[in-house]
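And then chain A:
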Amino acid sequence: MAFQTLNEFLSMNGYGVYVWSAWAVVVGAWGVQAGWVHLEYRRVRAGILRQIRREARS
Partner candidate 1 sequence: MWQWIHKWASPKHFYRVSTRVAPWLWGLALILLTVGALWGLAFAPADYQQHDSFRIIYVHVPSAMLAESCFALMAVCAVVFLVWKIKLADIVAKVAAPFGASMTFAALFSGAVWGIPTWGTWWVWDARLTSMLILLFLYFGIIALRYAFAREHSGGRAAAVLSLVGVVNLPIIKYSVEWWNTLHQTASFSLTKAPSMPESMWVPLLLMMLGAYALFGAVVLSRTRNEILRREHRARWVRALITDTCDKEH
Partner candidate 2 sequence: MACGPYWTFVVKCRARERRARRDDPARDNERQVGLRVQLEGRQLGCERDERWLFQALEFSIEDGDLCRVEGPNGSGKTSLIKMLTGQLEPSEGAVLWQGKPLPKARAAFHGALVYSGHLSGVKEALTPLENLSWYQAIGIDDDARSVAARWQALDAVGLKGFEDIPVAQLSAGQRRRVGLARLHLLNRPLWILDEPFTAIDREGVAALEHLVAEHCHKGGAAIVTTHHAFSSVAFTRRIGLDGHGGHHVL
Partner candidate 3 sequence: MSSEGGHSWARAFRYTFVRDLRLRIRHGSEWGSPLIFFALIVTLFPLATTPDRTVLVTFAPGILWVAALLAVLLSLDALFREDHDDGTLEQMLLSPVPAWLLVLAKMCAHWVMAGLPLALMSPMLGLMLALPSSVFWVTALSLALGSATLILIGAIGAALTVGVRRGGLLLALMVLPLYIPVLIFGAGVVRLALDGIDVTPYLAILGAMFAAALALSPWASAAALRLAHSG
């Protein structure tokens, strides 16, 4: 373990702002992409279901 105490880990010996902001942006970008995949799937599925219902009615 490179850090003695937990808050030393959180503050990253003074570089916390840079390290955590960089990690937040990159991991955040990965998270957004993963979330986007799921949202897109739901949107496409809803669209197809709506189309099936519309054609079933007409």
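Quick note on the criterion: a contact is a pair of C-beta atoms (placed from the backbone, for glycine too) under 8 Å apart; a residue touches a chain by one contact, two chains touch by 3 or more; residues count from 1.
Selection criteria: all candidates are chains of the complex that A comes from, given by their letters.
Since the model is a prediction, treat every value here as computed from it, not as a measurement.
The listed chains 1, 2 or 3 are all part of this complex, yet only 1 touches chain A. Partner candidate 1 is touched in their complex by these residues of chain A: 1-3, 9, 12-15, 18-19, 21-23, 25-27, 29-30, 32-34, 36-37, 40-41, 44-45, 47-49, 51-52.
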